[in-house]
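What follows is an incomplete set of chains from the complex, kept in their original frame.
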Amino acid sequence: MRIHVVNPNATRSMTEKIGAAARAAASAGTTVVAADVPSAPVSIEGYYDGALAVPGLLAAIAAAEADGADAHVIACFDDTGLDAARSLADAPVIGIGEAACHMASLIGGRFSVVTTLSRSVPILEQNLVRSGLDGRCGRVRAAEVPVLALEDPRSDARARVAAAIAAAIAEDGAEAIVLGCAGMADLATTYAQEFGVPVVEGVSAAVRLAEALAGLGLRTSKAGGWARPRPKPGGFEGTAAAV
Amino acid sequence: MRIHVVNPNATRSMTEKIGAAARAAASAGTTVVAADVPSAPVSIEGYYDGALAVPGLLAAIAAAEADGADAHVIACFDDTGLDAARSLADAPVIGIGEAACHMASLIGGRFSVVTTLSRSVPILEQNLVRSGLDGRCGRVRAAEVPVLALEDPRSDARARVAAAIAAAIAEDGAEAIVLGCAGMADLATTYAQEFGVPVVEGVSAAVRLAEALAGLGLRTSKAGGWARPRPKPGGFEGTAAAV
Amino acid sequence: MRIHVVNPNATRSMTEKIGAAARAAASAGTTVVAADVPSAPVSIEGYYDGALAVPGLLAAIAAAEADGADAHVIACFDDTGLDAARSLADAPVIGIGEAACHMASLIGGRFSVVTTLSRSVPILEQNLVRSGLDGRCGRVRAAEVPVLALEDPRSDARARVAAAIAAAIAEDGAEAIVLGCAGMADLATTYAQEFGVPVVEGVSAAVRLAEALAGLGLRTSKAGGWARPRPKPGGFEGTAAAV
């Protein structure tokens, strides 16, 4: 099985961390192909960055689809461009944000999400409403850590995330924690041991969900909003692949 | 007052129709500047088309903001790129979809939306949840008319829309109708007379709401998800204006 | 355009302040006719006061409707008697509470309301559910200030309202503030400057929305709950005008 994991920003070091997390989570027999989007911002911090990343992301989805990917993972916790990607693909497409929240809801009655910046909180809240899991989420909390600070071992990023986890358990009644950024993919085990509750990380959750869907032979429905893009006069439809 | 009305697709004839509707609705003293997005698809029919239109739309917003627009109107009923545009702008930004639904909720206890294609229905349903007006909406109905068929006087588009309106009144208990496509901007009066209920069209509704917000001196809050984009290492932030 | 602004209590000084706010907000060419309801309580503080105010309010609506008002504004933040007034009128009727919340939702992702007394909180919460905007509201907060204390420069009313605004920003994540009493109509600019977020006041918001609706030619739908009152045996229907 081939799983295409696309980091929708342009930071190669994040792609490498994401790829490593994906490969560590994948079953034997699964090939992970990790890619990033060179035309995208170096990090996705809010609606604007996400919107600029999508055309390149869609081109990556189209290319991997043509290469025979069995499933796609969008490795930004905002689930950037997820609906558009599903329109483009026949294979299943999973966002790491929704993946982590679905998984968390199966092992915790209530979970809280700890993300980077407060500007991302409404995006994640809207995604939770969209998936239906908002009622299972205690609160989306921001650690107020820029995405790339997670890449910098000298920053206080890890301590800030830990403080937000502690608050989620104490104040939200969180029974499980969801780490709300792909850049936190290497921290789940540490926090799980520190806090004694399950900690779910999106990249690994999405890879496993993608394997599950592809293994069941399930493909994205084309019967509704995720129907294939309509051809346009002037051939616009092919544009994404050319970005 | 200067209101920037941007048609986020590349079809000039739609821009002209939208501009005319906007000018007809505007108060004395308001200047309407209508534009389109040449880099966008010729019509926005579903998630994929919408995603591709956004970077060019954001560049248009940035340019108009720099030119001193008092408010922006996004003239696609999907409210394409609305959150990202609000991040970029200090002036108010109004989508014609939300504008029509807010207005309809003030003169009808329950309204239904009649849009073009069924693939757009989930987009509009999600937007209604986002604005909070889903509980006021009886149903989002698709007339199964491609967007550009509305531009073609020989098509049966108008009859199909009329049939959907009739069904909305009979089956949904709709007390008002919202026309769910910028390409229907010239049809509201005709349908209102034919069906005897208020018919709300988005371009005119949005222009009036934009005037209202700008007239009150209200500007987009920068305190949450619509905070200005963060500068990126390598200067990515300026990219949209260069698309 | 003629807009009828009715203060549904009997306090003339509030009517004057409301009328001034309405005129300051109105466009050139709009005539504001401000009135109050002499048969009503001197202030509306809770369900009981509101219920007693309604028959006189309806008589005022009926009279202004007969005089050719293009729209009506009910200038109590409780939106007192709004549904009944809409039944009676063909012209649009806007409550200042709903008007402010609709406007705030367009320039802030989340807003909080600051009202006078805690007994009014459930009324405003119910109105938010009714309009659908409850999901956009962080919290309805009471400053614990009687309505008429706002008229008294020696009271600590302004400081109490400011404290509630500060709490809304810090604790609710409010990106915009809605002032929840017609008696606060003159305070919006001051607080906006003090707190750096948009502050929406209902009288001006409602006047602008009323202009927008009337300018669009939209009238209250008679197809559902706002159908005209049924004539009664014995001619009861005319009673309101005689109160």
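Residue numbering begins at 1 within each chain, and the chains themselves are lettered A, B and C in the order written.
Note that a contact is a pair of C-beta atoms (placed from the backbone, for glycine too) under 8 Å apart; a residue touches a chain by one contact, two chains touch by 3 or more.
Nothing here was measured: the structure is a model prediction, and the numbers come from that model.
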Size of the entire homomeric complex in copies, 3 being in place: 6
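One rule holds in what follows: only the chains that are shown with their structure count from here on.
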From subunit C, the most remote chain by mean C-alpha position: A
Chain closest to the middle, measuring from C-alpha centroids that were averaged per chain: B
Relative orientation of copies subunit A and subunit B, as a Cα rotation angle in degrees, nearest 5: 180
Separation of subunit A from subunit B, taking each centre as the mean of its C-alpha atoms, in whole Å: 29
Distance between chain centroids, defined by C-alpha means - subunit A, subunit C (Å): 44
Multi-partner residues of subunit C (at least 2 other chains): 109-110, 173
In the complex with subunit B, residue positions of subunit A that touch it: 10, 41-43, 45-52, 54-55, 58, 81, 83-84, 86-88, 118-123, 126, 129-130, 146, 148, 224-227, 229-230, 232-234, 236-237, 239-240
Subunit C residues within the subunit B interface of the complex: 25, 27-29, 92, 94, 98, 102-103, 105-110, 131-136, 169, 173-176, 189, 196-198, 200, 204-205, 208-209, 211-213, 215-221, 223-226
